[in-house]
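Worksheet: one structure, shown below.
Only a part of the assembly is drawn; its chains keep their places, and the rest are absent.
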Amino acid sequence: MSVTVVVGNPKPASRTLDAGIRVARALRPEVEPAVIDLVTLGPGLLGWGDPAVGAAVRTVAASELVVFASPTFKATYTGLLKLFLEQFDGGTGLAGVLAVPVMLGAGPAHALAPDLLLKPVLVEIGATAALPGLYLGDRTYADDGVIEAYAQRWAPVVSALEVKHA
Amino acid sequence: MSVTVVVGNPKPASRTLDAGIRVARALRPEVEPAVIDLVTLGPGLLGWGDPAVGAAVRTVAASELVVFASPTFKATYTGLLKLFLEQFDGGTGLAGVLAVPVMLGAGPAHALAPDLLLKPVLVEIGATAALPGLYLGDRTYADDGVIEAYAQRWAPVVSALEVKHA
Amino acid sequence: MSVTVVVGNPKPASRTLDAGIRVARALRPEVEPAVIDLVTLGPGLLGWGDPAVGAAVRTVAASELVVFASPTFKATYTGLLKLFLEQFDGGTGLAGVLAVPVMLGAGPAHALAPDLLLKPVLVEIGATAALPGLYLGDRTYADDGVIEAYAQRWAPVVSALEVKHA
């Protein structure tokens, strides 16, 4: 199974990136994830046809498990992440990809955002969004056990779907 | 695999019921689904502890695949269906259940409702909501091929998860 | 200005009711609100045509300011409240009514629910939902100052709209 982490934080090498990698490794410990830190793609995301953006899209579409990780800005995922998701074809762009929506926030008030706001976009572009959205405290995720509990609960579903998509 | 259809239409034996059965059969042709037409549970749904409601909850929680079918009232699922979902324990009530959100409407304007509104409630009570929400035209679903296309696309995911949950 | 509080808690005389009255009084101190504790309407809410339900609908539709208050069940408003909202005509049932969505929860995790989930139903039935949704801690609302801060911020908008609707 190939695994990719897509990071929608406008700051490079962010805690969002770190948390996304942790989620990917917890769900699939035996696979080292590829990482796409969207901010490094720069203005190419504002249009269509940029080669680096196209390569990133192909990497994601060819992955079996993709963690989409975003900080919470104005109570939802970032515009940076949305720009990237707009590069995929509607309905089919993420066909066969198990997509996991992850958001980080300073406090718990926006905990509904991954399931109510981010997951529907992934569904719209055809992903298999079989796991619940995961909301993480951006200062606590490394130690609070939330990622580990999530992985323990949902790794079996990841494995089950791998059987299918193999 | 045991399959159940939960019907949240205040009119008994509704098109919602018919459509829900069709979805269940399309996803799992070899299993005859059980049907829970919520309106028949009556005022017992307004409180907690009603024996018939409790039996319905147990049937659903013990199923492997459950289609939750509702008409669209005021741009979302019905209060009748919500009353029933409130009978389940938060986080665990539908653990291990593959839940499929289905809504029917007169026109396409509310097509986002299954994914944006109904699915998150199923997720909140612990379901594995691995399939996208399905929105059906309430006068066209029997013939328009939407159920068949949905089943063709998503039955493999149903089967993959059955392997796991067996 | 006539003011009404609609309470969607299946327990009568709940903290939801108390909080709803406090919100109404904070927004309109000079008017004693009418209160509709939906649970007292009983099974009449499960169908159409019940006289007591009809009277409640008329009271709400004739009010200028209505606080719709619900506990948070399964991360959203209650089925009890939804049953009542289904009694209104789509698009026009709450025409000219300034509707305020209020939800109470044990912790902050569902704070997005009033704006993402409850307010759209009020909009669908024609309300003027000019104020942001208000989410209250169900054990802290009486003392934490949240209602007072909300009223201070938004009472001018209530007054401005009264000018119009007078």
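Some observations on this one:
Here the chain labels run A, B and C in written order, and each chain numbers its own residues starting at 1.
Rule of thumb we're sticking to: contacts are C-beta pairs under 8 Å (C-beta built on N, C-alpha and C of every residue); 3 or more make two chains touch, one makes a residue touch a chain.
These numbers were taken from a predicted model, which means no experiment stands behind them.
The complex is a homo-oligomer: 3 chains are shown here, and the full assembly described by the structure file contains 4 identical copies.
We take it that only the chains that are shown with their structure count from here on.
By the residue-number overlap criterion, the interface of subunit A with subunit C counts as same, with over half of its numbers used by both chains. Averaged C-alpha coordinates put the centre of subunit A at 27 Å from the centre of subunit B.
Between the CA-based centres of subunit A and subunit C the separation comes to 36 Å, rounded to the whole angstrom. In subunit C, the residues that reach two or more other chains under the touch definition are 75, 117.
Residues 75, 107-113, 116-117 of subunit C touch subunit A in their complex. By the touch rule above, subunit C contacts subunit B in their complex via residues 10, 39, 42-43, 45-47, 73-76, 78-86, 88, 90, 117, 120-121, 124-125. Against subunit A, in their complex, subunit B makes its touches with residues 112, 115-116, 119-120, 123, 128-130, 132-133, 156-157, 159-161, 163-165.
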